[in-house]
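Here the structure is laid out as structure tokens; the discussion comes afterwards.
The chains shown are only part of the set, and none of them has been moved.
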Amino acid sequence: HADNHKPGKGVTVQPAVATWTSAIPVSWVYIELLSDLGYEVEDPMSLQNPVAYLAMSEGDVDYWPNGWFPLHDPQLPDNADDTITIFDPLCSGCGLQGYLVNNEAIEKYDIEGIMDIADREEVRNAFDHDDDGKAELYGCPPGWGCHEGINAMIDKFELGDRIDHVDAGYSANFTEALSQIEEGNPTLYMTWGPSAWILKLVPGEDVSWINAPGIVEDENEKASGIDGAVTDPIEMGFVAADIQVAANNKFLEENPAAKELFKQAEIPLKWISQVDGKMSDEDLDDSEVQPLARKWIEENQDKVDKWLKAAREAAK
Amino acid sequence: MIRAEGVTKIFGPDPDSVPPLLKQGKTKDEIQAETGHVVGVNNASFQVGAGEVFVIMGLSGSGKSTLIRCINRLIEPTYGKIILDDPEFGDQDIASMDEQTLRQMRSSRMSMVFQHFALFPHRTVLSNVVYGLEVQGRDKAEREELGKKYLEMVGLGGWGDHYPNELSGGMQQRVGLARAVATEAKILLMDEPFSALDPLIKVQMQDELIKIQRELDRTILFITHDLDEAMRIGDHIAIMEAGEIVQIGNPEEILVNPKTEYVANFVEHADPTGVITASTVALPFKDRHFEASGEEQDVTYWHRKGYPEIRFGVDKDGKLKRMTFEGNNVSIHALETCINEADNAPARHTDAAVYCQEDTILKQVMRGRAYSELPVVVNDSEGRMTGVIDEPELINGILEKRGYAQDD
Amino acid sequence: MNDLIPMLGGFLSDPFELFNIPIEEWVTQFVNWLVDTFRSFFRTYVSPPVKAVMESVQWLLTSTPPLIFLAVLFVIGWRSASWKVGLFAIIAFTIIGFMGLWDGLMVTLSLVITAVLFCLVIGIPIGILCSRKDLTYTILRPILDIMQTTPPFVYLVPAVMLFSIGNVPGLIATIIFAMPPTIRLTNLGIRQVPGQYTEAATAFGSTPRQILWKVQVPLALPTIMAGLNQTIMLALSMVVIAAIIGAGGLGLEVFQGLNRLDIGQAFVGGLGIVLLAMVLDRITQGLGDKAPGNRAGGDE
């Protein structure tokens, strides 16, 4: 019976964790849950996305709960279909992505969307930081999914001669956007949440999401109820990403309990954002988030027990 | 022109701890054994006149190089003054000169030949030679011209484009020599400049050196281990021992009157025939050695005690007027006039005698004796007879490097 | 009292639990202060001229038609080393061109050339200074350590804050990382010049400047060139990091390749960088071999 109670006994699990902060609380929840199932869970390895997926497909890492899809699609290795399983979202539509402009500029130029910047010359010039006649868009690093998304939009609407998508690492891009905003310059950038970035420049307070064309077919698909959007509903320009567990197939085969858990578990965006904010405000170490995860589990014991039960069932 | 006063150089971490020990009379070796300090030069004072060649000799490790390097301050003397009396720089103490003046002084007044040559390996021979001129800021054409001239002088005309590592030791040394003289500086510091040269080229170089020294009236400090060289070119010679200068004098003084055992040993192997002069070895024309044996007209006849067959007729001024051998008058000739004849004569004259000057060197006197069997008469600059040299005096001079002068 | 013993035990086994130095906060505050105070200064007065220099180099390179560029390259390789090097340079650049990376190559080349020039112009005098005074080198040595080992990732963000994104912070990061070998090996090379040569030069009344340029630098040149070589290599090794802050060029290819797990693309970018490295290495090697100081090793 005890066996039944701890299906993961004797199995060592190697998780990975993403490098952004909002990945941490999610990561801890899964570690706690797997431990409850009796797994021996190693400290998670902090890896960049492509490396994490590669390692997962090689079996060097067993899973991570930090997949953002479809955003991460381009970062999957070629053989991902055979080696990696991506589970149903643990938090559906939680990965908000979109374009932001600082509020001052929005007021001054009365901006509702990217097209306002692209089409109106005086606005475009105001957003042009390097005097090349194009408005700067501080976007995503080459190779990321969002990089391709932005470029697709630029291509589709032929914005290439008016909008300059800056090619650089994301930290660099964001830092530049932040600096420009602090300098009081109208600035257009792309970001996502929950994340540290959103905590630095808070939509609604400092900046606002603006409309971007390209994804939405009709009005219903527009997002509504987003904090800090210039319009409601708003056309974000990206589909909101689902946060999903990705795991190595071989590991899953050998560990039906874990597999069942990955299928079942869900974590609310609100809590993730809350912890993310707390980490930033109180400057918490990663390890200091663990008790918060435990606390959340305790507070949601009913739900959690259900998942664990299902997992134990599956292990039989 | 250069006056060194109490120049001292102590090598080691705490030089000031050493002079008290020296005062206590500790030797260089004792100090080294006790404190690890090496006494390079100890209280050296000397003076070099303008246009003089001042030779420094001494045992290996006695501090010659250190001393000469103190003069242009390549080595900072621990104590002492080095006064340079120069028309342009005035009376200045090199030891306390500021950097700027020191540099000017080095580039315009002094140049140096190094014991280990220290040719620049990355420069061709010619561009080594012109280095000093470059520093002086001469223009290129002038530099090349002078450089080539001096390279020619040291017999390496064709080697200007080679690099030092393609040259033999002696050739390198000559490049170093050319480099030093090319600056035409008034003072030349030369640390064993001819040590790697064969005797022929060495003599040539000595001649060249003396020539340029005369032409340009240069002052030369010269370290050498070659006694004959020292005797040949040195106006004064200083002998060093364990950091101290034990004797300074002209070559003959040093050779004939060594002040200490050490100096005597040191000069033992010198060839005296080129240095020792007639006056030194001659038997002095004094009562002790001669007796009068009659007068005739204006002269008094003298003969050496025990040798009555040779008589010298000396007038009241002390000049030799007549001379007889076994009663017959003999003719008297100046040495110079009969040297050639002497070389070719089948036998030595007994009917002719030879006189020389007090400063005639033994080598010449020997030629006189090859001409005539009779004693060589030595006259002073006024023409007064001061002594005679017969075979014993000659042999004594050659073997013992001194004459009767000492006895008096 | 009773608590003391376990506390002591804890201290012995893990003494660092006692307290934490809150350096993180200090730094954050300091950087904030720095940025607030100097950002506009740097962005207005420092970045633009540096950028102008870099961009004119870049403009020169990119606006030269490739065929002319190759011809000039050949001449440079040939004069500084041999015709073989010239030929090799052409082939290498042509390969990069046919991989479709000509423009990236030009951007990277201009970054590297500018950075290396800065390194030489600043580094050699500093290296010389270090060789003169032990104190200077003692003080500088830890600074060099800092320059070389502070991960660029640490100062990338502040650099972007101060200098904006793009070439300028990339160039600065490259200069910081690549300069130390030039300084160190200039210092080492000059110190290793045998005393007898400087002494001879001194005896002829050379000024320190003359000793330096006529004797020490020529004799130290092989070592200084080794420093230059290292500087070039390190500058090239920074190309990818420079790309992360928006300097573009070949580094961007690699960065992108990595981000999307595209080994091929990363490799092509990397190959471009490596070929560029080889060309620059061979050219500088040629210059170094001609250095007269090489004679010193001979059996003099």
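Going in written order, the chains are labelled A, B and C, and every chain counts its residues from 1.
As a working rule, contacts are C-beta pairs under 8 Å (C-beta built on N, C-alpha and C of every residue); 3 or more make two chains touch, one makes a residue touch a chain.
Quick caveat: nothing in here was measured; it's all calculated off a predicted structure.
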- Item | Overall composition (this structure file), stated as a label formula | A x1, B x2, C x2
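The rule is simple: only the chains that are shown with their structure count from here on.
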- Message: Quick check of your reading of the touch definition: is the inter-chain graph here a line, ring, star, complete or other?
- Response: line
- Task: Express in whole angstrom the distance between the two chain centres, defined as the mean CA positions of chain A and chain C.
- Result: 36
- Query: What is the distance in Å between the mean C-alpha positions of chain A and chain B?
  - Reply: 96
- Item | chain C to chain A touching residues, read off their complex | 24-25, 35, 39-40, 43, 156-157, 160-161, 164-166, 169, 243-246, 248, 252, 255-262
- Query: Touching chain C in the complex: which residues of chain A?
  - Reply: 50, 53-54, 74-78, 129-130, 138, 141-144, 147, 166-169, 171-173, 175-176, 178-179, 182-183, 283
- chain C-facing residues of chain B, complex: 72, 74, 103-108, 110-112, 114, 116, 118-123, 131-132, 134-136, 163-165, 183, 189
